[in-house]
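Have a look at the structure below, then the notes.
Every protein chain of the complex appears in place save one, which is left out.
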Amino acid sequence: MMALLMGGLVGVVALTSILTATALGIWFERKLSARMQTRLGPTIVGPFGLLQPIADFLKLLQKETLIPDGADRLLFVVAGPFCIFLALATAAFVPISPDTGLGLDSGLIFVVAFGAITVIPIWMAGWASRNKWALLGGMRAVAQAVSYAVPLVLAALVPVLLAGTLSLDGIVAAQQGFHWFALWPTFPGLPAFVLYLGCLLAEANRIPFDIPEAESELVAGITTEYTGMRFGFFYLAEYVHTLVGSAVAATLFLGGWDGPIAPGLHWLVAKTLVLYTVIYWIRWSFLRLRADQLMSLCWRYLVPAGLGLVFAAAALAQVMP
Amino acid sequence: MTLRALLVTLRNVFRRPVTWEFPRSVRPRPERYRTGFALLRDEHGEELCIGCLACEKICPSAILHVKAAPKRESAVTGKKRGWAEDLTIDTVACLGCELCVQVCPTDALVMTRAPERPADHREELFLTMAKLYENGLAREHGWATGTKLMGMQEDEDKKKKRKDKEVAA
Partner (left out) sequence: MTTPARNHLATYEPEGDLMTLNYGPQHPSTHGVLRIKLVLDGERIVEADPHVGYLHRGVEKLAERLSYVQLTPVFDKNDYVAPMTNEQALVMAFEKLLAIEVPARARHLRALLGELGRIASHLLWLGTFTLDLGGALGGGSTQFIYCFRERELILDLFEALTGVRFHYNAHTIGGNRHDVPAGWAAAVEAALDQIAARVPEYRGMSVENGIFVARTRGVGVLPAELALGLGITGPNLRASGVDHDLRRDAPYHVFDAVPVKVITRKEGDCLARTHVRLEELEESLRLCRLLVGTLPEGPICGARPVKQPAQFKIPAGQAYAAIESPRGELGTWVVAAGGPSPHRLKIRAPSLHALSALPHILPGHTFSDAVAILGSLDPIMGEVDR
């Protein structure tokens, strides 16, 4: 009983901290994108506009939520919360410090699985909206997510082979002492890191792979018929997915909580922030790829590259102690 | 060189933002800036508008409505002159073409550099005669008057030549 209560308390603390981090991440992205466009970004709400995400949240809460006539009500309503649940659940598996961690033998499988299942609520939203724009977005999302899951897993296999374990704690432990996989061994490590980041962009529907929600083409893609807080779920889920995905990438390739001096949570936060910035820097600089170009990039270039990297990592793991 | 885009964006991070935080800070406006309307009085405080209806006739949107008053004597010169009983401008449909300012023979109607055209209530966009005269005193006038605009387009020699030709014809 006590354990259950403790677990619940930890869960609440963890959720609150992740959502706060996401709100700060939204603020940071808006300020960053504004500076990249030589403008100011939010400045009015709160000091330096820090309360802007709260204002957006309150605005979304008080909007009229409607369900289109003829839409599949169950799927329509369930898609949003399901999406954010998956995004948040992945965060549980990321080892945040040397002492805590779930201690699962196969944490990576859960992370990849949760990331892959995300396509289901996205497709549900596209199908249930009874809207051609949403349908096109949903179909593109399925094609993209299913395809890019393959090089994602292949890239994630490189640290697994180098560390010899599927457990995320084990992978971080193998990188202790500044032996981050992205830096050493540089040959499969760095290209695998870049490949993983690219596939993370695709899984999180970020430019240049954001065709499911390409609002200059598909009005708002899968979220066309969503209003108010139902839209808020998808919006929030995107940012949480990006944040948690950056944390997972930092765990796999950049050593997680490891650092040259005083390893701990702050190193993980710093690395996540750096990756988050890079992802949004890419987002605000590039245009989006067309659907067929995206698919051909995946299957003709990324999958063979991933396979090659996995073979190289396996060979290296045999040779190295 | 696809990654050039990343460098361009990075370079722009370090440029000064070009945002003007209106209404806390207002960008400097040029001399000829025009947005609202005002009616003027002469130096003795008498209305310049003579109710000739030239502005009402020229307006392409037909938003000016002038009601001419019967001629009576001016308190300053003692001579009979025209007056306007009422002059209203419904700026909702104003194109900002400045033709009404250009045709005014007495430079009575001018545009102002304030207030801003957008308003909170529709009534604020309908300028009554009282509001127009109040703008004339309270607001900063635009550069253009009828005389100045006509003078810019037709200098004095040409005007004299044209007037002579009309007299001769």
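Structure notes:
As written, the chain order gives the labels A and B, with residue 1 at the start of each chain.
Definition applied: a residue touches a chain if its C-beta (ideal position, glycine included) is under 8 Å from a C-beta of that chain, and two chains touch if they have at least 3 such contacts.
Source: prediction; values computed, not measured.
Just so you know, the chain we are not showing touches A, B across the whole complex.
Summary of contacts with the chain left out: across B:V26, B:V92 or B:M152, the touching residue is B:M152. Set against the missing chain, the residues A:D56, A:D210 or A:E225 yield one that touches it, A:D210. When the full complex is taken into account, the listed residue touching the unshown chain is B:R4, out of B:R4, B:R24, B:H44 or B:K79. Looking at chain B, the residues touching the absent chain are 1-2, 4-5, 7-9, 11-12, 18, 29-34, 54, 57-60, 95-99, 102-103, 111, 142-144, 149-150, 152-155, 158, 162. In the full complex, chain A makes contact with the omitted chain through residues 33, 36-39, 132, 136, 207-208, 210-211, 214-217, 219, 283-293.
By our rule, only the chains that are shown with their structure count from here on.
One inter-chain figure worth recording: chain A and chain B are separated by 56 Å, centre to centre, where each centre is the mean of the chain's CA atoms.
Listing the residues of chain B that touch chain A in their complex gives 2, 5-6, 8-10, 12-13, 15-19, 21. Per the touch definition, chain A reaches chain B in the complex via residues 32, 34-40, 43, 281-282, 284-286.
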